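Here is chain A:
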Amino acid sequence: EPALIYDLGGKFDKSFNEAAFNGAQRWVEETGGTYKELEMQSEAQREQALRRLAETGANPIVMTGFAFGDVLTKIAPDYPDTKFAIIDMVVEAPNVQSIVFTEEQGSYLAGIMAAMVSQSGTVGFIGGMDIPLIHKFECGFAQGFKSVKADGNVLINYTGTTPAAWNDPVKGGELARAQKSQGADVIYAAAGGTGIGVLQAAADEGILSIGVDSNQNHLHPGKVLTSMVKRVDNAVFDAFTTGTDLEPGVKVMDLAAGGVDVAVDEANQSLVTPEIQAAIDDAKAKIASGEIAVHDYMADNTCPAS
Partner candidate 1 sequence: MDFATILQILDSAVRLMTPLLLACLAGLYSERAGVFDIGLEGKMLMAAFTAAAVAYATGSAWLGLLAGVAGSLSLSLIHGAASITFRGNQLISGVAINFLASGLTVLLGQKIFGLGGRTPPLEGPARFGEITLPFANALRDVPFIGPIYANVISGHTVLVYIAFLCVPLTWWVLFRTRFGLRLRAVGENPASVDTAGVSVTRLRFIAVAICGILCGLAGAYLATGLSAGFVKEMTAGRGFIALAALIFAKWRPWTALGATFLFGLLEAIANRYPNLDLGIITIPSIFMTALPYILTVIILAGFVGRAIPPRAGGEPYVKER
Partner candidate 2 sequence: MATTTGDKGVRPASAAPAAIELRKISKAFGPVQANKDIDLLVPKGTIHGIIGENGAGKSTLMSILYGFYKPDSGEVLINGQPITITDSQTAIRAGIGMVFQHFKLVQNFTVLENIILGAEDGALLRPSLAKARGVLKQLAAEYQLNVDPDETIEELSVGHQQRVEILKALYRQADILILDEPTGVLTPAEADHLFRILEGLRDEGKTIILITHKLREIMEITDNVSVMRRGEMVASVKTAETTPEELAELMVGRKVLLNVAKGAAQPGQPILEVRDLKLVDPDGVERLRGISFDIRAGEIVGIAGVSGNGQTQLLELLGGYPESGSKISGTVKVNGKEIPLMGRGADAAERRENGIGHVPEDRQVEGLIMDFAAWENVAFGYHHDPRYNRGLLMDHAAIREDAEGKFERFDVRPRNTNLAARNFSGGNQQKIVVAREIERNPDLLLIGQPTRGVDIGAIEFIHKRIVELRDAGKAVLLVSVELDEILSLSDRIAVMFDGRIMGERLPGQTTTGELGLLMAGVVDTENTPDSAGIPPGPKHVEELPEEPA
């Protein structure tokens, strides 16, 4: 029986924990299997949860979030017969699969789209808590944008420095309005619950927004340019399906592997013109071939594009 552990944000964080949950649900629907799931209460529980699950025989155990990395490194050797999968972090152990996403690539595509629809030449990025992971989104977005509009302008805001930054739609909305007043006409929100406020404010103010993690196009049909989807659900689904045969090592869920993408569906079809679609397809191909190298902020903690 597989198991899934969510990070502190909780199962319904409207972000990647929720995506993981959706993946597990899909697996249940398709296979009829059952799985165990756990929600953290505090940092100290990480180890407790992992060990308890391993001891009850759950296999494989999938966990979402880089914060598990440290603990997993420590306990994986204690349970050599259990397979672990960790999302968003690399842990080197013979029984651990590390699943990482190339958020910068997806964000790069979102940047291209933003640049192509922006009339003002100014777009915005609103991050949640000011942590490196979110800078990765920001940096890819800026690079994609600049690849189309080299002299355009990307406005950047972060909501805050505490976990409250993920749950402040009011501030998100206000930041969106501030960016709009500076000329932004497309805003990319990578901010969890705060992003809901960003998308709402953008819709209210008549500008476009870009969602994140899961497909949020439907929230404001015709007003959300696209969503940079991060297929955590696929990762969880795959891990559950593979079961105990989980391959150790690093599994990169990149553009080519369908790990990240920009969502196009009926809600935003009218916004995505054939030219835009062509540009995206072109960029995808070039990224896949290595012709375009999207910078990974995490590699050196810098962002050449902004």
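Candidate entries met the following condition: all candidates are chains of the complex that A comes from, given by their letters.
Criterion: contacts are C-beta pairs under 8 Å (C-beta built on N, C-alpha and C of every residue); 3 or more make two chains touch, one makes a residue touch a chain; residues count from 1.
Here the structure is a predicted model, which means the values were calculated and not measured.
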{"item": "Interface partner of chain A in the complex, by touch - 1 or 2", "value": "1"}
{"item": "Footprint of candidate 1 on chain A - complex, ascending", "value": "10-14, 18, 130, 155-161, 164, 167-175, 177-178, 181-182, 193, 196-197, 200, 219"}
